[in-house]
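All remarks here apply to the structure that follows.
For this depiction, one protein chain was excluded, whereas all remaining protein chains were kept in their positions.
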């Protein structure tokens, strides 16, 4: 059984990754790093870590120490710039949930992330692990962004069938998508009874989507007064083949992504707390446009769930081992 | 002072219209109709209606009775189909907050509203009262829909400057926009922690937008877990003039619509509980597209506030008399 | 493996019970009844019901048919009055998630539930299955109400140590606790940005709490703008033993109920989507009172999770088989 070291466990994605590793039948948790919690009893982070005398992970350690474990699997849940400069293990699989290794062109980090990438030469060694479109390869895997995952699941299989300059995406995310950072824009007094467009035309998932699709799209994200869940409404023009048929064919055998029947709208409530995604396809008869809507959980298929799915593929486990694919249909 | 009869006072728009009339310095409330509350003490609907011995409106009456008042102003806050077949007063101003008299082409009611219009011949007598673009004329005024108002405020002044087949609008509304009707989709257990696209490509405000702009747009509405407020994110391509400049010029003298400075994002919290609207303009440098975002209160500028603004123009009152234009900047 | 028939599967508790049965290692689903969905493909209710050719439950059947199955376990998720008059199976375990069989004194149904109980004589055959206080006995089990569960977990072990006329409970529930029924009070336009006390002094869980404790408490429930989760703030006076110590001792070996360390406040976010509960104990130094706060998920430990826990005990399975006891600590 591969031993796992988790780096940056106290953030939202870190906690979700921890949850998935603890529930995975083929992964063994070995070390948990968190600079803010280092030295504390691991149960402070998750009561499962110190139960019934098991105590496999008695203390939380620093991120540097967790990196130095050189575990079979290192899961990075650090902020972008910290992940870019982390001292990576020299062996084992490394999967990075930040954006630090997703873009091949280092110059784009200046523009979209606001920092000069410290290891531009190494970016070519990372594969972009989006299982349904570009399965992970090699030992270094960049896990896609939550918005990028939703947009690419919706549009990836259609890239050659649509007018490339017609694509407009409006997306909405729950507040866990904004991270644990304390900002005026994450204060509940601002968020409640509000919906907030942000980084209009400038979100850092834009170049990642363009790199994967082969062309840029116009993308506007909004923050919602919900805790978790993400919806991407993708609007395209096509004069070619039946877009619904293309998507149904592409996902016919998937256990993770589901194309909904005609007329059924994707809903956060069906994908929240799961690692799956759903797609709805709608024709707009008056404008020759098609609307493809993707719903997923930003912390599930949009982060930790996809990381585990990538690990499953790399290690030859069942693709859905340890994933939660069914929500309770509230 | 014009006497006002309000028809359909128990719905969301009816209550907001009542609130505006009660607070208006130049309008006198004369009758309040509500089939569900007829016969009850008016204070059951709003305590201001029976205060301090004033008792101008001691009892609520039926909608038919309120219509028969032949008041100087009749405000219709009825469901679409009911408004279409209402026995209208033969005199005075009639302003209809439903969609029953907004479309010139009666055939469109079959397609978008699901009923055969009972008075197709009379539709031509109604003006579409959107003060900033098409001020009300004559005694019969159709008050625009909430989504249509937001989209037209954003795109109306740009109609000749943009590629007409490039327009994509995604809009989001608070739950009061869905009306008081009890449906599975308005149950709080469904709405909370959710965001719900609906009537994708089929919403009844689509033909109204097309009629006013002169061309159709692709429009996808979503329901948000907020009580009130509406955001329309409008995405267009233009190779011509500076769209921001066009909007700033158009609204330079408006006290109701405000174009925000560069970089400032429209927010529900600034327009909720007001009758104003704000516009943000953002260039998407990678796709030659411009994003114009409009925020307004679906019950304010999107309904009752606009109705009062229309009345002010028709009667020659100050345009903003009785309007609430400043929110508390929570 | 016991075969299970689920009656009333389309409501909130029905769907949660279905979820737990599907994920239980020792229970086999046999029949799913729903009068509103009878005849439909079972996948309409939950996609797991028709997956990969399994099709153990191809069609949803009527509730009468599901009752007539005479399964090893019949789970009733019907409205109170319907459950009271249901034609119960003559064999097997029957567990009723409604309130129809919780009260021993039939006369109380008139007062608190508003209907005359059709089978007053049979009420004595039902045990009240609250595992931590009164484990289920016999083949007929009344599953406790969600509020009652929270209050009894907090106060049951303290009943002999507190002033009986000092007890005041204020409780708050998410909207799934109000059921799927469409009422003005469940409309999202009413619920959002609101908190709503209801049935003050008259909630039907009051007699159930009194019956279990041996004395009445003053109980005020409120509905919250959250989807799921329940918090009961129980305030008592005691001049006797250390209440925290009593609770810690009572739950020392429980895997379901956890007494939090001093100073730690129970939170919905840790118990939502789980079948566990947590208790916090706080001294109010200025009034000689103690505040015991219980948090649980109204659909988990407050309904379906507790039903499964009861079944586990009756069948001799591990007490926590099929339960979800760890949430993700968002």
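Some points to look at:
Here the chain labels run A, B and C in written order, and each chain numbers its own residues starting at 1.
Keep this in mind: contacts are C-beta pairs under 8 Å (C-beta built on N, C-alpha and C of every residue); 3 or more make two chains touch, one makes a residue touch a chain.
A quick note: this is a predicted structure, and the numbers were derived from the prediction, not measured.
For the options A:81, A:193 or A:326, the residue in contact with the chain missing from this view is A:193. Annotation: of C:123, C:154, C:217 or C:279, C:217 touches the absent chain (contact as defined above).
Looking at B:133, B:171, B:192 or B:213, the residue that reaches the missing chain in the full complex is B:192.
Within the full complex, the residue among C:16, C:132 or C:267 touching the omitted chain is C:267. For chain C, the residues in touch with the chain missing from this view are 165-166, 168, 170, 172, 174, 189-190, 192-198, 200-201, 206, 210, 216-220, 222, 224-229, 231, 233, 235, 237, 265-269, 272, 280, 282-287, 289, 291, 293, 330. Counting the whole complex, the residues of chain A in touch with the unshown chain are 12, 174-176, 178, 180, 182-184, 186-193, 225-227.
Interface with the hidden chain, as seen from chain B, comprises residues 12, 15-16, 19, 22, 45-48, 176, 192-193, 227-228, 258, 273, 299, 326, 328-330.
One rule holds in what follows: only the chains that are shown with their structure count from here on.
Chain B maps onto chain C through a rotation of 180°, based on Cα atoms and reported in steps of 5. Inter-chain centre distance (chain B to chain C, centres taken as mean C-alpha positions): 44 Å. Annotation for chain A: residues 192-193, 227-228, 330 touch two or more other chains.
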